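Everything below concerns the one structure shown next.
One protein chain is absent from this view; the other protein chains keep their places.
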Amino acid sequence: MKFFRHRLLFAYSFVVLAFLYLPILVLVVYSFNRSRINAVWEGFTLDWYLSLFQNERVIDALLNTLFIAIIATLVSTILGTAAAIGLSKNKIRFRSAIDGLIYLPIIIPEVVMGLSLLIFFSQLHIPLSKLTVIIAHITFCISYVVIIVSARMEGMGKQLEEAAQDLGATPWQTFRYVTLPLIMPAIIAGALMSFTLSIDDFVISSFVTGPDSTTLPIYIYGMVKRGVSPEINALSTIMILITVVLVILSERFGQKDADQTTSKRLPF
Amino acid sequence: MKSMIQLVDIEKHFSDHSVIPPLNLTIHEGEFLTILGPSGCGKTTLLRMIAGFEKPTKGDIFLDQKRVTDSAPYQRDVNMVFQHYALFPHMTVEENISFGLQMKKVSAQEQMRRIEEVIALTRLSELKKRKPSQLSGGQQQRVAIARAIVNNPKVLLLDEPLGALDLQLRKDLQIELKHLQKKLGITFVYVTHDQEEAMAMSDRIVVMNQGKIEQLGTPYEIYHHPKSLFVATFIGENNIFSQGDQIFSVRPEKIILFPLNQSGAAAPTQEKKRGWVEDVVFLGNMYKLFIKLENEPTVLIAYQQVNGKGPYKEGEPIGVGWLKEDEVILN
Partner (left out) sequence: MKKRGTLIIWPALLWLILFFLVPCFIVLLYSVLKKDTYGRIIYSFNLDNYARFFDPLYLNILWQTLVIALLTTIFCLLLGYPLAYTISRASRKWQNIMLLLVMVPFWINFLVRSYAWVVILRSQGLVNTLLMKVGLIEEPLKLLYTPEAVMIGMIYALLPFMVLPIYVSIEKMDRRMLEAAYDLGATPFKAFWNITLPQTLPGIVAGSILVFVPSIGMFVVSDIMGGAKTALIGNVIENQFRTAQDFPFGSALSIIVILFSLILIYIYTRALKVQDGKGGNR
């Protein structure tokens, strides 16, 4: 009876996972479909990918997306890591207010964040461009980095830093030789997260984008609005591929992170 | 005897309450001193103040005649073995041990020499290249010790280092640590709540309770001449009696037992009280008897050596007595 129940549960989850992956698979498969009208399979082709690579606007959008993502990732990782390190020291006044401020961007609906920045920039007469998009991306990425790195610092505990100081390391040496190596996996995980969020972002970007800062998601949206086409399938497949790679990389670093925390608890 | 550490009028307050009221303590060079007390008595706080991780609210700390009250931990010639070892997980055993030497920029040659010496001393040669996650509790402990002593500190602080290990390993390491201390000649300041451990290893013991020093003395003095009720009951087992406004204690092993169930047996003159056996516990090397005294609420603890006669039985009437010189008067 238990065995049957087990089987049932596993069959059920298989169905749900299939539901999760079906649409993705459809996109990927049909990106190679010779037919323009999608639903009927008419043979394998790479034409749609080729036309993408010859499409100047697509290349532009891709370059914009990468440019914005790289800068946003760099800045948010540095700011976020610094904040996480600072927050790990106790006795900070207004600690709960600061924590709230950090969690807020994650809770607030993307629409609101996007429109608030649009109003902000228009009030200050700042023209919309790659800069405004980068600023927006950094704003929502910082929180994720802070949370990821803070969690790691908390898991590490104060003892290691105290041990280093006891052995003669100055605060700077402690940071360089003990703290930094140990939080590096978390920093990388945070950076990967920021990068992924940035290249995937549509809602917020669409509010603050200017004429020359079209990102890939924004471009895709434009195409979707004009109707279904296999080029979108191809572009989507590329985006899916990039995302999958990033997620797997992120997982790898997450694992390495976890290994180091468990090692501390081993003697018990 | 030269003083190595002096705590002068040390006080520690945390926001609203005082953890350590004014305290004075002198630790001699080369001694093995244990700070003993129940959880929360302030012993770890005291140790951390010596190490430099806590600043005393008032008072001064002197290390080898030098005032270190305001010095950071990395400026003090003191090293600590942490309770959970605090080994650096991303470094090998060898790298962990050499850390302090690296920070002080000791020459590579000198480093090699000292590391080899310490590794041999703590028997870690086979494990040099391993990471902490690949070591057992006892091995990690030895690495923590090696990492500390390789720096030739003037004082080694140990914060309940054996707490996480099982009994046999703990007893073995107690002996090892004692030998190590004798060999190195460094001053050891050891913190524990385990009084057997303290008695086994220390030259002197500081018994602490609620931030105050109850007594400072050799293990013998602490055991046989406790100065307060707390020390008398915290160390070993003890029987407490009150006479008028005086309290005194008699150790269970000093209680003399007199059988009463033989009719007509002459009561010996030393017999002081009567009662009956409430419980008998077999401890392997002896029996522990719980004796309920007549006309008193007191339950006495006495030891009976294992001999041919067998233990007193539950419910058996019994007489107890002790020598006057075995009474210890407490404040």
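Note that the chains take the letters A and B in the order they are written out, and that residue 1 is the start of every chain.
Here is the rule we use: contacts are C-beta pairs under 8 Å (C-beta built on N, C-alpha and C of every residue); 3 or more make two chains touch, one makes a residue touch a chain.
Values in this document were obtained by computation on a predicted structure and should not be read as measured data.
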{"item": "Options A:46, A:82 or A:180, residue touching the unrepresented chain", "value": "A:82"}
{"item": "Omitted-chain contact residue, chosen from A:64, A:194, A:213 or A:236", "value": "A:236"}
{"item": "Listed residues A:105, A:155 or A:210, member touching the removed chain", "value": "A:105"}
{"item": "Full-complex contact with the absent chain, from A:52, A:133 or A:220", "value": "A:220"}
{"item": "On chain A, residues whose C-beta touches the chain left out of the figure", "value": "2, 5-6, 9-10, 12-13, 16-17, 19-24, 26-27, 30, 37-40, 79-80, 82-83, 85-87, 89-92, 98, 101-102, 104-105, 107-113, 115-120, 122-123, 135-136, 138-139, 142-143, 146, 171, 196, 200, 202-203, 207, 217, 220-221, 224, 228, 232-233, 236, 239-240, 243-244, 246-248, 251"}
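Assume only the chains that are shown with their structure count from here on.
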{"item": "Distance from chain B to chain A - Cα centre to Cα centre, in angstrom", "value": "53"}
{"item": "List of chain A residues in touch with chain B within their complex", "value": "159-160, 162-170, 173, 177-178, 181-182, 259-260, 262-264, 266-268"}
{"item": "Chain A-facing residues of chain B, complex", "value": "51-53, 72-74, 78-80, 82, 84-90, 99-100, 102-104, 131-133, 135-137, 140, 147-148, 151, 164"}
